[in-house]
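Up next, chain A:
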Amino acid sequence: MAVVFDRPHALVDVSMHYCPGCTHGIVHRLVAEVIDELNIEGTTIGVSPVGCAYNNYLYFNCDMQQAAHGRAPAVATGVKRVHPDKVVFTYQGDGDLAAIGTAEIVHAAARGEKITTVFINNAIYGMTSGQMAPTTLVGQVTTTSPYGRKPEIQGYPIRVCEMLSTLTGAAFVERVSVHDIKNIRNAKKAIKKAFQVQQKGYGFSIVEVLSTCPTNWGINPVDAMKWVQDKMIPYYPLGNFKGADLEV
Partner candidate 1 sequence: MGKKVLMKGNEVIAEAAIRAGCTHYFGYPITPQSDIAHYMAKQLPLVGGTFVQAESEVAAINMLYGASGAGARCMTSSSSPGISLKQEGISYMACAELPAVIVNIVRCGPGLGGILPAQGDYFQAVKGGGHGDYKMVVLAPANLQELYELTVEAFNIADKYRTLVMIMGDGNLGQMMEPVQFKDQEDIYKDEKAWATVGTGMKRKHNTITSIYIEPEVLEAHNNKLQKKYALIAEKEVRVEEFNTENADIIVTAYGTVARIVKNVIKLAKKDNINVGLIRPITLWPFPSEAYVKCAEYAKAFLSVELSAGQMVEDVRLAVNGKKPVYFHGRTGGMIPTEKEIYDKIKEILEKLGG
Partner candidate 2 sequence: MEQKIIIAGFGGQGILSAGRFLAYAGMLEDKNVSWLPSYGPEMRGGTANCCIIISDEQVGSPIVNDPTALIAMNTPSLDKFEKIVRPGGVIIVDSSLVGRQVNREDVVTYAIPATELASEAGNATFANIFLLGKLIAHTNIIKPESFELSLKHGLREKYHHLIPEEMKVLRRGMEY
């Protein structure tokens, strides 16, 4: 019988620790499929973040380094500068990338580091149990914004793609979502292109993936998908901000 659906080779055959309804698993699979399709598993080095995906070095079959909180772009810079011919990616959440690691991501992009960042934006700190993230929406209730995020107290959520796309060194910047099949397909296309942009040496590439966190949002997985559609996308518009026209 013909196999029509299988585990990507770049994904280790273990069950993941993520909560039901969390989209980390989907994004891991997309990254692994892209690694397979580009045939780069043996030449790729990934960098794991601090956050729910801290141990995704267990899930990817390529060489991996685990970084301190927010420092993945700096670690990836070190790896890439030693192996400019290899493919290097970071996988980071919103607290890691847009709070404690803001300087690292901005400067990696500004330097035009030839690395790819997969940025999971689920508008909350997952691993540390639901605190307000830099991307938490106005009005959103979290354990550290129990009355809802109020701009006069907690300011406004950061739009990372919009911010990074102002930097000359950032070659490819796109925001996608994985809340339905059509968007999952688009997400994969974007991730693949981001890796190819790196391979071509254009500069820094990032794909922001709007994701779910039913556990900390306090809603069920189906409603979580709908929440991405109804609440997140209006504030975080999907689409390419830079580099759509790059030849890869």
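The rule is short, and it goes like this: a residue touches a chain if its C-beta (ideal position, glycine included) is under 8 Å from a C-beta of that chain, and two chains touch if they have at least 3 such contacts; residues count from 1.
Candidates were picked such that all candidates are chains of the complex that A comes from, given by their letters.
For clarity, every value in this text was computed on a predicted model and none was experimentally measured.
Within the complex, chain A makes contact with only one of the listed candidates (1 or 2), namely 1.
On chain A, the positions that touch candidate 1 within their shared complex are 41-45, 47-48, 54-55, 57, 60-68, 71, 74-83, 86, 103-104, 106-107, 111.
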